[in-house]
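Here the complex is missing a single protein chain, while all its other protein chains stay put.
Entry: subunit A
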Amino acid sequence: MIEFLHDCNRALREADTVDNDQPVLDRDYNELLRSAGRRLMLRVAPAGTHGLYDACNGVAALRHEGDEGVGTMLVSRRLHPAIVPVLTLETPVPMRDHRSIRKLLELSEGHTALISDASHVFGLGQLVAESDGQYEPLVTVHFTNHYSWEMSHAGHVLMRVVSNTPRLPQGQVAADNFARTARIVFPSLSLDSIDYLWDLAHKATTQPTGTILVISTGAAKEAQRLTRQCFRVVPRIMTPSVLRLVTNIDGAVLIEPSGMCHAIGAILDGLATEKGDSSRGSRYNSALRYVNSSKYPALAVVVSEDGWIDLLPS
């Protein structure tokens, strides 16, 4: 938002002074996101030290003896009371010395991480337990694999950077958004039932290969109608652990708002709708078609293989 509005203002000022043939707002989208990433890292760096974003990229890009850089770095001011030092370097290593930092990263494991104040790495340390009086949530940079890292705070991932391209952590359907939509589609549903459905939906969103969870008041009849395009199951209450198993196969899982499952691996049908989006995959579009043309009130959680997570109707 900040970078976007800055660019707009720059373009507006140019509109007043420069020939109108000049292109406006022609900055590359990812370049703008990189600037936003830099801005965010500057915000979390103690004392506003510049260069943390680029240092993290530099370190993530290097390999050590052929291995990808995997490790953790805690970012805090020096001698932070919430960090228990494990090993302190006699001479701190500057963050711009990517090769040395990459080598030192090999030392971090589990809760033991490199300690840095965004300009130097001081050694190894551990964050005290949450129950400790000195505890304070700190910024953590986690190097996940080659040229990839993510920044988190208090266990929440704020930014994931892959090949110097910042992105948000994979979108998850927010609980309150789910509850609101569920209440609209199934007005008579109790709060407990909505919570249970949310547990199931949340489990579905963790399926890495993608899946569709359809919640419909007519699940039993729909399972019967789609007999040839699904595996009907003896009705049973769906639990998150069973859902993880049944979503390993292609197709949708059909459940009632009460959580009763009637079919797995269902190939959904439905009429083409103007809401369809050809830029999205078949899983999204078939769920959209189904939800829009279903005779019964229906809600679908669509987890696409490429990482999108959608709640239909949205």
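Keep this in mind: contacts are C-beta pairs under 8 Å (C-beta built on N, C-alpha and C of every residue); 3 or more make two chains touch, one makes a residue touch a chain; residues count from 1.
Criterion: contacts and distances are computed from a predicted model.
Just go with whichever of "Fe-S cluster assembly protein SufD", "Long-chain fatty acid--CoA ligase", "Cytochrome C oxidase subunit IV" or "Probable sensor domain-containing protein" UniProt uses as the name of the absent chain.
Of "Fe-S cluster assembly protein SufD", "Long-chain fatty acid--CoA ligase", "Cytochrome C oxidase subunit IV" or "Probable sensor domain-containing protein", the absent chain's UniProt record names it "Probable sensor domain-containing protein".
Among A:159, A:189 or A:226, which residue is in touch with the absent chain?
In the full complex, the listed residue that touches the missing chain is A:159.
Among A:167, A:202 or A:244, which residue is in contact with the omitted chain in the full complex?
A:167
Across the whole complex, list the residues on subunit A that are touched by the chain not included here.
1-9, 11-13, 15-16, 20, 24-25, 29-30, 32-33, 36-37, 39-40, 43-44, 153, 156-159, 166-168, 171, 174, 176-177, 308, 314
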